[in-house]
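Structure below; questions to follow.
As you look at this complex, bear in mind that one protein chain is not there, while each of the others sits in place.
Letters A, B, C and D name the chains as they come in the text, with residue numbers starting at 1 for each one.
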Amino acid sequence: MTNRVREILSWYTHENPGVRANLMRIMNHGRLGGTGRFVILPVDQGFEHGPLRSFAPNPPSYDPDYHFQLALEAGTNAYAAPLGFIQSGADRYAGELPLILKLNNSDTLYGGDDPCPAVTGSVRDALALGCAAIGFTIYPGSALRNEMYEEVRELTEEAKACGLPVVIWSYPRGSGLSKDGETAVDIICYAAQIACQLGANIVKVKPPTEYIEQEPTKKVIEKERIPIATLSDRVRLVVKSAFNGRRILIFSGGPAKTIDELFTECRGIRDGGGFGSIIGRNSFQRPKDEAVRMLTAVMDIYAGKEAKAPAAEKVGSAR
Amino acid sequence: MTNRVREILSWYTHENPGVRANLMRIMNHGRLGGTGRFVILPVDQGFEHGPLRSFAPNPPSYDPDYHFQLALEAGTNAYAAPLGFIQSGADRYAGELPLILKLNNSDTLYGGDDPCPAVTGSVRDALALGCAAIGFTIYPGSALRNEMYEEVRELTEEAKACGLPVVIWSYPRGSGLSKDGETAVDIICYAAQIACQLGANIVKVKPPTEYIEQEPTKKVIEKERIPIATLSDRVRLVVKSAFNGRRILIFSGGPAKTIDELFTECRGIRDGGGFGSIIGRNSFQRPKDEAVRMLTAVMDIYAGKEAKAPAAEKVGSAR
Amino acid sequence: MTNRVREILSWYTHENPGVRANLMRIMNHGRLGGTGRFVILPVDQGFEHGPLRSFAPNPPSYDPDYHFQLALEAGTNAYAAPLGFIQSGADRYAGELPLILKLNNSDTLYGGDDPCPAVTGSVRDALALGCAAIGFTIYPGSALRNEMYEEVRELTEEAKACGLPVVIWSYPRGSGLSKDGETAVDIICYAAQIACQLGANIVKVKPPTEYIEQEPTKKVIEKERIPIATLSDRVRLVVKSAFNGRRILIFSGGPAKTIDELFTECRGIRDGGGFGSIIGRNSFQRPKDEAVRMLTAVMDIYAGKEAKAPAAEKVGSAR
Amino acid sequence: MTNRVREILSWYTHENPGVRANLMRIMNHGRLGGTGRFVILPVDQGFEHGPLRSFAPNPPSYDPDYHFQLALEAGTNAYAAPLGFIQSGADRYAGELPLILKLNNSDTLYGGDDPCPAVTGSVRDALALGCAAIGFTIYPGSALRNEMYEEVRELTEEAKACGLPVVIWSYPRGSGLSKDGETAVDIICYAAQIACQLGANIVKVKPPTEYIEQEPTKKVIEKERIPIATLSDRVRLVVKSAFNGRRILIFSGGPAKTIDELFTECRGIRDGGGFGSIIGRNSFQRPKDEAVRMLTAVMDIYAGKEAKAPAAEKVGSAR
Partner (left out) sequence: MTNRVREILSWYTHENPGVRANLMRIMNHGRLGGTGRFVILPVDQGFEHGPLRSFAPNPPSYDPDYHFQLALEAGTNAYAAPLGFIQSGADRYAGELPLILKLNNSDTLYGGDDPCPAVTGSVRDALALGCAAIGFTIYPGSALRNEMYEEVRELTEEAKACGLPVVIWSYPRGSGLSKDGETAVDIICYAAQIACQLGANIVKVKPPTEYIEQEPTKKVIEKERIPIATLSDRVRLVVKSAFNGRRILIFSGGPAKTIDELFTECRGIRDGGGFGSIIGRNSFQRPKDEAVRMLTAVMDIYAGKEAKAPAAEKVGSAR
């Protein structure tokens, strides 16, 4: 075990050995094993956006097996997905790859201003499927936020009693917020804090923009002259908001973008002290070879092997 | 054990020895130990107002450890916070400092006229984290008040059976009240009474203003010529409303203010028979040295060592 | 045991000995012990109307102990109050005075057209506090009535299994009724019947007025020439509605009034066959001596010792 | 409430108000009400010794009603019996007389060296029957003692949560002891201590003889020159063994004897600081008038009204 892994585990001494052991497994797995940095492959888009939008750009990805293999070949720390996808490969991969069972999911067939995902799996499922953690999405800003907070509280108590760490996807959304507010720097900071206060072991948020949603917070940022101009500045603020860096905080890649944009974003996250990325569409919507090269490059960025990282053109055609 | 502590405990003979022992621990801890007066450090603002507004004015306060240390160094009776903050230090501090786990919390990302916090922790959490009490917020005046009253009733039954006392934050708020009504003297008295009737061992309210919200109460106040001109007058009335002074009643400090204003407020609370203050933003939004000096001075005011209390200017620059 | 008590108990042979024993204790306690008549002291106004409106007219009544002592000194059959008030004296008084724990309560900080009290105590609480019965309020006429009916049904099942009788406060109120309808004679009769049908052992209603709310009922009253002109006439009708007099039916005193008005009302209730009164504000908002004299006089009216009852002027200055 | 009752209750501050209220009811009931002394009528002999041996000497005592009436007429503090006897009168007497439901009983149809009673009732029964306490017999010295200790522990937890005090009959018996040892002074002291350690509120033992069963204890008694010559000496030692007099300790009357013997025994118990007697066969095996006179005399002995007590000859013919 490296000193960095030891240091990170020292923030989780309130958890039982089972939770800490699974955190350790995730941190020691894959290309970034031992660095305390994370790249995770999440594939919940089949549920969240529908299969055609998600998998048609790269048809092999219709196959659940594809994603386990992608995660293994690229050497990500873990693979996260809803019940059905995890079920389809757990018996072959759970011993080789840390799996994260996402316990709630939303589809986009019903809109509504105040989203609330359905609970689609259980802690029992996660144990029976050999998972290393559970995942859960909350939508701060939704009129239904309390329902999600209370669900995750109960599932967290149960999961941790069974030695499973908890990953919270904290995505501000709902009638309490403007559209821009969903990624506003103050709101992302707030979302990170809420997830930590709810007892998350790993928190996932979106990269924050320079926009500020709440007037009183704007005044504080201005008064205290807090720099928010660059992505690194903003990531630094989110890291502080996640218990001053004492919780593992990772960032989603968001919608598919060019490889250069992605690399730049990851460098920003890294320089601001972020722990890594969770990259879905940007990986599985490319041909597998290309995705593996790209994920390798991202991991090298996080590992501080930037110089040796293949330039975007070497990865292949950017989409 | 002092006579005053013994006297206060004599009001709680309906509670089991475990509840009384924890009340005793809180009363015997810190600089005010044995006086029957209280200063408690609460830090739920990361959840309630967001991390930037709360912690940016004093960046070391982003770190959860900071608050445990502040409470210990200043010698407050206890430290109250939501699950995540308590988790982050419980294994090192729970044996040295009475901790209060706040079991419900609201964020300000979704507004709405009728607030209702989410339940974000459990009695099991409080026990496993070594806490000395649980805390819970109710919003009398909200359309959702009954939900909160019934939640706190159930949690109270469970907590007390396990020897944990119950602290209720009773904050009138919601569509049943005007904005001024939230701190109106009649409404604060009412809020204190409701918390006591629900079985609270310690009640926390805001300092009342001279405003009167309800017409029938206004008539009674006028007819009976009840003095409400000074803060002490009004505190006296709230103390009476808390079972004629037979429940521990403490007051929140509210938004950051000058040190002189705070001291004046504390003297008013003391002179009206209030048991003490729960001071969050006014303490952790200052540099720690300054906060410790200020809290010390406040405790000296409550302990009746006013003369020796450092004048505001000695504490340092008020924010 | 008197014949009258035996007769009343003969209506409750469907209840277990524990329920009947507690009914017996209530009937055998105090100045009216053995007469089958009741005067009960209820003090839930601190919760229902707020402490200032309730207790400021007689400041010693802020103290929870005051009410236990008032009930003991006056010799009422029982004392009814919410959780907090009962807790504050149960360990000293529960062995000397039958206590009734009111298990639900409303405050008046949030209005709304369709009231519904919060459940603020449990049957376990009532047992642990040594109570002789539980109390519960229903609001027939409220859109939320079914919630209350179903809550009281469940609590009744649990309470009676533990030997605790059930007192239902049946107060028509809500968007289904006009303001006058709340005390209309047909509605009060209806409210009494509903409480009996829900399994109440003791029913409490307000004294009915001559007003008739529902047209079809009005036609029947007119057609059958049912007399409703005097309070006694109307009480007689309510008594019939409470299973033809086979359930204990008592009447609330309502807002503070002159002593003469109260005595006249009690005579009307007595002459119509009502079982007694539950007198809150009219007793605890007077100085204790005066209240004891007044309650004594009321009890003498019910006991048929009218001639010896002190005239109003002897009781002292009416408020 | 007398000062003595208050003093006794001060030893039970670890119990909830319900338990204390029922203790208070028992202490305030009957001829000895308020004195802190006890005479209780127990009738479990129908189960323990069979009906003919028990009731044939006074045939009206076959009728369960007889015993309720005897207890009421004599003014004992309470009446204790197994399920069937309590059921037969609870609905008429539970409101007038504190009842103690004995939750376990042995018959003498099966012998065996190591007795263990059957659990024949439940806490639910006691509540539904309106009882003021539960009773339980343990046989220290039996090979099956642990079964009894663990049963009473569970029943005690349940009973006290429901506000019911616990009376333990602690009768040394079984293959671990000699026949003389069953009433040996050291063993009776031991039996009292065990009942107290198990959480009994009231302990019942047999009057101790001068015999000493255990060799090491004999040495201590001799070395410390502890007087055990008179019954008062020995009772004093048993009282000390019951938490230095801080638990209510009463003595059984044992097999029928002459009235003079009984009075002498009661004086000895009283002078040694015992709290009273539980007198079964000596009362219900006499004609009722005689029994009432005799119980009255015993109560007068305990109340310190010895001079006024009728001499044995006045009570009537001793059996």
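Going forward, a residue touches a chain if its C-beta (ideal position, glycine included) is under 8 Å from a C-beta of that chain, and two chains touch if they have at least 3 such contacts.
All figures in this text were calculated on a predicted structure; none of them were measured in a lab.
Shown chains touched by the missing chain in the whole complex: A, B, D. In the complete assembly, the contact with the undisplayed chain comes from D:220, out of D:56, D:118 or D:220.
For the chain left out of this panel, the touching residue among D:5, D:155, D:194 or D:266 is D:194.
What subunit B contributes to its contact with the hidden chain is residues 1, 16-25, 28, 87, 90-92, 94-96, 124, 127-131, 161-163. Listed for subunit D, the residues touching the missing chain in the whole complex are 11, 13-14, 140-143, 145-146, 149-150, 153, 157, 172, 174-177, 186-187, 189-194, 196-200, 214, 216-217, 220-221, 223-224, 226, 237, 240-241, 243-244, 246. The omitted chain makes contact with subunit A at the following residues, 13-14, 16-17.
Following the convention adopted for this analysis, only the chains that are shown with their structure count from here on.
Least-squares overlay of CA atoms from subunit A onto subunit C yields a rotation of 140° to the nearest 5. Averaged C-alpha coordinates give centres for subunit A and subunit D that are 69 Å from one another.
Rounded to whole angstrom units, the spacing between the C-alpha centres of subunit B and subunit D is 50. Residues of subunit A found to touch two or more other chains are absent. If each chain is drawn as a node and touching chains are joined, the picture fits none of the line, ring, star or complete shapes.
Contacts between chains, counted with the stated touch criterion, involve the pairs A-B, B-C, B-D, C-D.
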